[in-house]
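Moving on to subunit A:
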Amino acid sequence: MNDAAPEASRVVLDAEQIARVCARMAHQILEANRGAEGLVLLGIPTRGVVLAERLAKAMADVEGVSIPTGALDVTMYRDDLRTQPTRPVGHTHLPIGVDDAVVVLVDDVLFSGRTVRAALDSLGDLGRPRAVRLAVLIDRGHRELPIRADHVGKNLPTAADERVRVRLEEIDGVNEVTIVRDDSASSVAVRRG
Partner candidate 1 sequence: MSEMLIRGADVLGQGRADLLIRDDVFADPSEADVSAEQIDADGLVALPGLVDLHSHLRQPGREDTETVASGTRAAARGGFTAVLAMANTDPVTDTAEAAEHVAQLGRRDGLAQVIPVGAVTKGLKGTELAELGLMARSAARVRVFSDDGHCVADARLMRRAMEYVRAFDGVIAQHAQDPRLAGPDACCHEGAISGRLGLPGWPSAAEATIVARDVQITSLTRSRLHVCHVSSAETVDVLRWAKARDIPVTAEVTPHHLLLTTDEVVSYDPTYKVNPPLRAAEDVAELRLALADGTIDVVATDHAPHARHDKEHAFAEAAFGMLGLETALAVVIETMINRGALDWATLAMRMSTVPAHIARLPDQGRQLMVGEPANVVLVDPGARAVVDANASASLSRNNPWHGRELPDPVVATFWLGRPTFRR
Partner candidate 2 sequence: MRHLLSAADLDLTSATELMDLAEEMSLLQGRPVKKLPALRGRTVVNLFFEDSTRTRSSFEIAGKWLSADVINVSAKGSSVSKGESLRDTVLTVAAMGVDALVIRHHASGAPRQATEWIDAHVLNAGDGTHEHPTQAMLDAFTLRRHFRKSEPGLADFAGKTIAIVGDVTHSRVARSNLLLLQTLGADVVLVAPPTLLPAGVETWPARVCTELDEVLPIVDAVMMLRVQRERMSGGYFPTPREYTIGYGLTWPRLQLLKPGAAICHPGPMNRGLEISAEAADAANSLILDQVAAGVAIRMSVLYSLLGGADDTPPPSAREGVAA
């Protein structure tokens, strides 16, 4: 990650806005589910896991119950494994079985939709949820697959050569979402989403 002073970057969500957005999404998830029953939050590493934990805490504050929260690493299910040297695999933690659960996948940025596609495949090998929903902090458009989020923190139209950078305090020391113009050749390679 290039930590040099960002050129032409603009902040699209500051710390306060991120907190408000998370609170709203927590309410929306509970509302769509008519409560907390059956819910399991699975964050997609790395920042999706942090977001999942924040959502779980917000929902626990509202409902007074703790929501099972974990992580779902999708590296092995990616459709582009062969394009780069072997990628390191992240940690998967299922707090409870997913059979008949309402799994809410949580990620920071929704972009091409391929990560979510991989997550759905991974989930399918783990069990048979009653339903799968998707909650993302940022939806930046440019879908390459028929995937849509159920709960979106912020819709952010972007150009393809821009990069959305989500920073969360637990990992990056600050809470901030920025857009950076990315001219580097690596911009395509590191594209997730």
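Quick note on the criterion: a residue touches a chain if its C-beta (ideal position, glycine included) is under 8 Å from a C-beta of that chain, and two chains touch if they have at least 3 such contacts; residues count from 1.
Criterion applied: all candidates are chains of the complex that A comes from, given by their letters.
Model, not experiment: these values are computed from the prediction.
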| item | value |
| --- | --- |
| Numbered candidate touching subunit A, per complex, among 1 or 2 | 2 |
| Interface residues, subunit A side, partner candidate 2 - complex | 73, 75-77, 81-89, 91-92, 121, 124-127 |
